[in-house]
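Of the protein chains in this complex, all but one are displayed in their positions.
Up next, chain A:
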Amino acid sequence: MEWLQQLINGISLGSIYALIALGYTMVYGIIKLINFAHGEVFMVGSFIGFISISVWGLGFFPALLLSMTACAIFGVLIERIAYKRLRNATRIAALITAIGVSLLIQNGVIYIRGAQPAAYPDVFANTSYNFFGAQISSQAILILSVSVALMLILQFIVHKTKIGKAMRAVSHDAEAAKLMGINVDNIISATFAIGSALAGAAGVIFGVYYTKIDPLMGVIPGVKAFVAAVLGGIGIIPGAMVGGLVLGVVETVVSALGFSLWRDAAAFIILILILIFRPAGIFGKNTREKV
């Protein structure tokens, strides 16, 4: 049952992409900015998890929560310091700023702790279960259940809570949302907080699963999560989840077929194809712009 094994690997990888992609898509949905510093929030989250586990001796779940909280605050700080004053600037100015923030964080972390990688400590005894002939590690099961739980919580927040409804309102029409008495600045901060918390969770999960982390680890997963968000339809939350899973499975299948050197290329080929044939993404509607 080789294919089942690969499918499970693909879904595990894909759920990490999906968690990161959610932050991209939520922020884009609300302020139309591709936050290229988002991959760095993922990296910082991974390091916070690393320190919590190996230095402070915390367990997986406390480390996860700590990392999510710290990243939420970090994300809001980035927004308040770097992006807020550019709210009425051209989109290219905000985009360039995002790339600058990304480089600043990468090099800031290297400055503080050096560029050498760190080995994530084992937080779980890794047992394998035999499932229809496929070996499934307890870690893969954990990753999947944590990711699914986080996505369900996100869906609940976005659709059932007051703040979630306000987020959807702001993303559709910020001016009309103001007329309801919604404080748009606070809602934008909340969006950054939630998206960054998910990236922090993805960072800890990534560390536990792939064991090696370093200050530049956010670059490739960050770009791939961006591809996943575009694939699903940027700005659309279920799109980011599906896009992440599809991308993870495609990459794993490409490796399994013996083209593991082409794995990264697969993601970018998908990006190019989607931009040519369906720029609005899987879930996006083709909207005509009124002139």
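The working rule: a contact is a pair of C-beta atoms (placed from the backbone, for glycine too) under 8 Å apart; a residue touches a chain by one contact, two chains touch by 3 or more; residues count from 1.
Definition applied: contacts and distances are computed from a predicted model.
The chain absent from the displayed complex carries the UniProt protein name "Branched-chain amino acid transport system ATP-binding protein", chosen from "Branched-chain amino acid transport system ATP-binding protein", "Rod shape-determining protein MreD", "Fe-S cluster assembly ATPase SufC" or "Molybdopterin synthase catalytic subunit".
Considering the full assembly, A:176 is the residue among A:176, A:220, A:257 or A:273 that touches the omitted chain.
Of the candidate positions A:166, A:201 or A:249, contact with the unshown chain belongs to A:166. Touching residues on chain A toward the chain that is not drawn are 162, 165-166, 168-169, 172-173, 175-183.
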